[in-house]
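First the structure, which I've put down as structure tokens, then a few questions once you've had a look.
Only a single protein chain was left out; the remaining protein chains are all shown in position.
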Amino acid sequence: MQKKISKIPFKGTPEQEAQLKAVIAECKDDKSRLMHVMQKAQDIYGYLPYEVQVMIAEGMDVPLEKVYGVSTFYAQFALSPKGKYNVSVCLGTACYVKGSQDVLERICSELGINEGECSADGKFSIEACRCIGACGLAPVFTVNGEVYGKVTPDDVPGILAKYKNAED
Amino acid sequence: MSLDNVCGCSAAEEIIPLNKTNFYKKQRRVALRNCGVIDPENIDEYIAVDGYRALAKSLTELTPQDVIKIVSDSGLRGRGGGGFPTGRKWSFTAANQADQKYVVCNADEGDPGAFMDRSVLEGDPHCIVEAMAICGYATGASEGYVYVRAEYPIAVKRLEKAIEDAKAYGLLGDNIFGTDFCFNLHVRLGAGAFVCGEETALMTSIEGNRGEPRPRPPYPAVSGLFAKPTTENNVETFANIPQIVLNGPEFFNTIGTETSKGTKVFALGGKITNTGLVEIPMGTTLREIVEDIGGGIPNGRKFKAAQTGGPSGGCIPEAHLDTPMDYDSLLKIGAMVGSGGLIIMDDTSCMVDIAKFFLKFTVDESCGKCTPCRVGTRRLLEILEKITDGKGTMEDLDTMEALCYYIKDNSLCGLGQTAPNPVLSSYRHFKEEYIAHVRDKKCPAGVCKNLVQITIDPDKCKGCSLCSRKCPVGAISGEIKKPFVIDQSKCIKCGVCIDTCKFGAISRK
Partner (left out) sequence: MKSVEELLAIKNRVAPQVFAKSENGESYIRVLVGLATCGIAAGARPVYDALVNEIEKQGLANVHITQTGCIGVCQYEPVIEIVEDGKEKITYCKMTPEKAVRVVNEHLVNGKPVAEYTIGAVAK
């Protein structure tokens, strides 16, 4: 799957860098833990911008192209930041059969952005995900991990309103 | 038993115990026996239900060869989809000499629509720890890795706690039960790549690389993880092991059919009344699962097909509802047991659209290493898109079929080799539906948007104009109190008008 690479300038803090350095120090003797370091880095920064990948490559003593290769191979690694509210629509088989594609389309039209994009104000992002294992509640989508099950396209505006109107 | 007298409630409110409900009656729980019974984060509760007794028995009473013989005699076959005999797999690794061997548990449950591995890890993580230690003993491995999807945070947390607790009790680590046997277990998280469910790709991923599969031979039993002999099994396969070792092979091989022993867990979902996890003896018919356990199709609709095995599997049409669910019977009709996803579809599902859905999935997930899969699946998807857009020709159908066999025969790993299955099996069982899309430019199920027309029945339309006001693209026009019409060139087939019409005058065809 093609990944969207962010053009938003990198804004890392010294605290984040210290956290990442600590993780690297713990793992650098075992190169098979590269993915673990990258997962932790994504927890710290929310995504893996170029600058972070360079830090990982140098810290783990592996070529940058290897870090980049791994980051583009796995769906979990994001090269763009996510919105304050990340809407994730399940397109697993059970959800798809029960109409989750229509739900996804409605969410895109309500928010005015496409799947894989983040809104200009940084408030919302949309992603399609594989099965989250809540097939009994199909179709489902989540907003920052909060699960909404058995939804119809018409439920979408009401659910999103909650987040749109939330205080910043 | 009736609880009328016990609880004093009226006969109309008789309490039916769980195991007497239709959903449970025909189930038999082996792999899931502890799920929902014990506290998964409490090792003592697992021990209370005979946990770690199979490991104790293996280490203190049996030789590694004895353990392999028990597993072989049980008839257990790999539950991840391949169906390879587990005992034989173990014996291959055991036969290879090396300074280090590994046991790997494949918990990268990638089939979208299957969640039995998650359920086992969340409900009974210690049984996987125990089974992997037993496998380590039988094959001569002292290190194990569990590769879990990162999308399952609760499963990861419970598994990590189980490993910690087992270490604290000395059930992992050095000199377990006072014997020479030492075994350590590590957890590695996947990062959302379907191909990592393929065993060699999974090992490449554990090593910290892009999860690309490796050509075989050499087989993992010779050169697997970190180029050492490795045994890899799926979560559900391992979940059966402690019971088999503890109770003997007869406990297991008396359940199921001639060539498929034991039980299988299916994740039942889609257009079915009762969704959930069902564990049934191998050989139970699909009809029993759909009609008895699943409670039939909701909303008065009709069963059309069941999809097994996810993106690697095939569909089973109504004519084969009485097929026993076992490895060989399903292969015969072009489907497969797979990892156990079982999605039911009714007459509102379009089989071409479903095939396209799975193809999109494989195109996204193809790792790109080999050309037949990387390029072939994309060309196949393009043909399917052409068909569902109403631009397909009869020749396209022939090309599609030929391309399917080409991808199947030439791909490097299981992902590519099975990728055409959803197309081939739906084409085999629902050829007329493909032809309807191509020749008549119609989608009988009314799913493929470019082949569907939304029309207003002039006899039913009262001319209220509600639909034309709701139409987002202004495609509906007319005079008040006279029948309205839809301009097909503008219509985007969103269906809002169908939902708004109070007279049922608008329909999708």
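Letters A and B mark the chains in the order given here, with residues in each chain numbered from 1 onward.
Keep this in mind: a residue touches a chain if its C-beta (ideal position, glycine included) is under 8 Å from a C-beta of that chain, and two chains touch if they have at least 3 such contacts.
Values in this document were obtained by computation on a predicted structure and should not be read as measured data.
Engineer: Per the definition of touch given earlier, which of B:Asn96, B:Asn274, B:Thr348 or B:Asn410 contacts the omitted chain?
Structural biologist: Answer from the full complex: B:Asn274 touches the omitted chain.
Engineer: Determine which one of B:Gly170, B:Gly248 or B:Gly368 touches the chain that has been left out.
Structural biologist: Going through B:Gly170, B:Gly248 or B:Gly368 one by one, B:Gly170 is the residue touching the chain not shown.
Engineer: Can you list, in ascending order, the subunit A residues touching the missing chain?
Structural biologist: Subunit A touches the chain not shown through residues 132-137, 140, 147, 149.
Engineer: Pick out the residues on subunit B that sit against the missing chain.
Structural biologist: So the residues of subunit B touching the unseen chain are 1, 3, 6-9, 13-18, 20-23, 32, 34-42, 44-45, 47-50, 52-53, 56, 60, 115, 118-119, 122-124, 152, 154-155, 169-171, 175-178, 274-279.
By our rule, only the chains that are shown with their structure count from here on.
Engineer: Taking each chain's centre as its mean C-alpha position, how far apart are subunit A and subunit B in Å?
Structural biologist: 24
Engineer: Write out the stretch or stretches of subunit A touching subunit B in their complex.
Structural biologist: Those in contact with subunit B are residues 1, 31-36, 38-39, 66, 69-70, 73-77, 91-94, 96-98, 129-133, 135-136, 138.
Engineer: Hey, which residues of subunit B end up touching subunit A in the complex?
Structural biologist: Residues 110-115, 118, 150-152, 188-194, 205-211, 226, 267, 269-271, 275-276, 307, 310, 341, 343, 345, 349, 354, 357-358, 364, 367 of subunit B touch subunit A in their complex.
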